[in-house]
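Note that one protein chain of the assembly has been removed; the remaining protein chains are unaltered in position.
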């Protein structure tokens, strides 16, 4: 499989994910500032998820930049990553409507954790395919940040049951 | 017609299909784990359909890889395939909300069957256009798997009226 | 402006239009065949609109194939065409839910008429830009079919107020 079609498909999916999240910003009933007020946490979560998808898109580009041939493993590792990212609009909307509740905030962290894990798997699949040269060295550097993110998300999931606002702050800080 | 624009359009449609399916995961009313619980079958079906679209995208790529010129027949056979795949979000959502009922599970199988048939038609159109060389040989190999899939989907449609869970297991096994 | 980006943007919009139409196929309440029954006219209209967008995408490709440079006029004529086509999901859904009523069937024809007119305007803008050579000759041949379509749509709009089913049959026949 050519790299360009993998990139085009991934770009398409990421562009749709980042854009349909706005559909969770339901048009309010009234026409006043008060009607808009309860949308504020949803809007903030939308912004956070927008940044996350932007970062994934950016990193995804760098990851594929050095790639020479697309194996079946890379292809499915890529789809696996897109699968978890495709759940972001759903968990963003749920957390936005219930930003003080434990479960929605924890679930948002679970999806971030699984997406980050999927990204590591994709990274490993590309390293295995392209051989252990200069790319690997760079990847290890990135891996450290990746592992720290995983720990932070796990921490955030736990925090959600104690102080949801602290978990959300952590998610934003890690981004 | 150039191949690249056919690929770009197909990639676009497949990327949208795979992503808007998540819109059927409606945000639950409550903020508890219980509220999330009834979404589990919808989520599993979403995962299954995600894999199906991923497989079709992957196979579609291989199919078009050897293609040299795009005839009108190939173009319409391709749109015909995309039409049945575009119904996946609808039948995924209906089966997800009624995963123990015969009709939604059967309809999901009908759409899989028609998409698989459409894929065979596209395959045949490409073979006819490109001539009977090495491609054909590979295509026949794939055709066998294709014919078995058709039988399995037909079986699943029948099974749906006896044991919906068995039909769903079969759909997942064939993927 | 390069032609490739105009094509990519148009392909993106057309791919989204063709795919979000399926969102008007709302998941029915029950899990029986009867529940599905009232979706039949919506489904048929979806199929019809799918074919229309497919034809427009195909013709659009041929139209741009000979294009050498994209002027501002062509760019806006293209956006004008996409605007009317973007209304197809709306009128498809309205006609699908009220397929025996005059107004929705007439409005569907109005959008087809305006899209066809927009296509003629785009065609004229391209001919003006590229000069009057062999392209023009081919375009005139197509133009005849185009003018007949305009007449047919206008006829269909009138028919909608007498016999909506006849208007719908006409729309399908002209496609």
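Per-chain numbering from 1; labels A, B and C assigned in written order.
Here is the rule we go by: a residue touches a chain if its C-beta (ideal position, glycine included) is under 8 Å from a C-beta of that chain, and two chains touch if they have at least 3 such contacts.
A quick note: this is a predicted structure, and the numbers were derived from the prediction, not measured.
Panel shows chain A; residues 7-8, 11-12, 14-16, 18-20, 22-23, 25, 27-28, 31-33, 35-36, 47, 50-51, 54, 57-58, 61-62, 65 of it touch the chain omitted from the view.
Remark: the residues of chain C touching the chain excluded from display are 1, 5, 8-9, 12-13, 16-17, 20, 23-24, 75-76, 79, 82-83, 86-87, 89-90, 93-94, 97-98, 101-104, 107.
The rule is short, and it goes like this: only the chains that are shown with their structure count from here on.
Taking CA atoms, the transformation carrying chain A onto chain B includes a rotation by 90°, reported to the nearest 5.
Shared numbers divided by all numbers used gives the overlap of an interface; between chain B and chain C this overlap falls below half, so the copies present different residues. Chain A and chain C have Cα centroids separated by 36 Å.
Within chain A, contacts with two or more other chains are made by no residue at all.
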